[in-house]
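Everything below concerns the one structure shown next.
Here the complex is missing a single protein chain, while all its other protein chains stay put.
Labels A and B are assigned to the chains in the order they are written; within every chain, residues are numbered from 1.
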Amino acid sequence: MEFVGKILFMAVMAIFVQNFVLMRFLGLCPYIGVSKKLDSALGMGMAVIFVMTMASTFTWLIHTYLLVPLHIEFLQTIAFILTIASLVQLVEMVIQKTAPALYKSLGVFLPLITTNCAVLGVAILNIQSEYNFILAILNGLFAGIGFTLVLILMAGIRERLERAELPVSMKGMPISMIVAGSMALAFLGFSGLKF
Amino acid sequence: MKYYIKLGFVLFIITAIASGVLAYLNTITQPIIEENQRVAQEKARKEVLPSAVTFEEVVGELTYHIGKDTDEQVVGYTFVASLYGYSGDVKTMVGINTDLIIEKIKVISQAETPGLGANCEKLEFQAQFSGKQKAEMKVDKDGGTIVSLTGATITTRTIANSIRSAMDKLNIPTEETDGEVE
Partner (left out) sequence: MTLFKEFTKGFIKENPVFVMALGLCPTLAVTSSVVNAIGMGLAATFVLVFSNIFISLIKNLIPSKIRIPAYIVVIASFVTIVDMMMHAYLPAIHKSLGLFIPLIVVNCIILGRAEAFASKNNVLRSVVDGLGMGFGFTLALVVIGGIREVLGAGQFLGINVLPESYQPMLVAILAPGAFIVMGLLMGLMNLKKKK
């Protein structure tokens, strides 16, 4: 039962209290780029959840069974990013075959998941936090969910913003940033949430 | 097929060269990094137990160091108390004398809110811990004598509680208590 409690705590931490996008500043580039439309945001979110979970799995295995035993932890950055790049390549091929419409709407942002700091970020964080295998996978999963949550919220808001009256210089990026700031302010309220 | 092998080979060569260079650099920098960490720990220990000259490590449930002066007399002990605070682990180096009274503390690692919890690194805050014993290691709200930082009760509570629970785990052999800290 205590284990379930720990998992719940982890989920709340990763999704709300230490949200990867709004609190840790990870995953911003695609966040800004894709969150314009609700359905592409959802598709992107799903892809990211999958990649982050898979990435957490494989990078943990590589770290534990390859890097540490051979004392080559300094190759972590190279090993991890190559793993992630390969995973994204794989996901791209799968989506292209199974959901071509989604593939088209995601466009260039799909390969860009490779450079999504959140994916590499969570992989490194798992090692830093010394999580075991299960916790690492779960952390990847929850971080992805947190990212998707914020992405969807942002997309919803931005769809409305399209019709709002704004000074021309604030349209697009600037107002998105300020909206993100307001969301971050709201999420700040989750800080200190402990049970 | 031959084409893919060529691709893989080129990538392999690049990675191999990169790994080689990094391995070499690692042999140079790793010792420096370890030395830095050792020196920093040593410095922190000296800060919280100024009367000690040498430190002897005792490994256990809670690893601590015995501090001795120039005459090889035990002057106290140092240990690291760690607990998850507001936004991460807060690690505090604590120095206690032979009567188990705190000499000094030093927060050595924290990631708390800047301007609020992060002020736990300020000397004025840490000074209040000196001269206190384990029973007092609670925030005043919880019945102890530790005054909270403004707007950072959680961080303060974390430090106080971490010290108390660390001292609970401390296994210092004394004549009367035979290895139990009262």
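Everything below uses one rule, namely that a contact is a pair of C-beta atoms (placed from the backbone, for glycine too) under 8 Å apart; a residue touches a chain by one contact, two chains touch by 3 or more.
Model, not experiment: these values are computed from the prediction.
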Seminar exercise, completed: Among displayed chains, the one left out touches A, B
Seminar exercise, completed: Of B:22, B:53, B:66 or B:100, the residue that touches the missing chain is B:22
Exercise. Please identify, in ascending order, the residues of chain B that touch the omitted chain?
Worked result: 6-7, 10-11, 14-15, 18, 21-22, 25-26, 28-29, 32-33, 36, 40, 113-116
Exercise. Please identify, in ascending order, the residues of chain A that touch the omitted chain?
Worked result: 22-29, 32, 74-78, 81-82, 85, 112, 114-117, 120-121, 124-125, 128, 167-171, 173-178, 180-182, 184-185, 187-188
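The criterion applied here is as follows: only the chains that are shown with their structure count from here on.
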Problem set entry | Length of the line joining the C-alpha centres of chain A and chain B, rounded to whole Å | 32
Problem set entry | Touching residues (chain side chain A, partner chain B) in the complex | 18, 72, 74-75, 78, 82, 191-192
Seminar exercise, completed: Per the touch rule above, chain B residues touching chain A in the complex are 15, 18-19, 22-23, 25-26, 30, 86-87, 113, 154
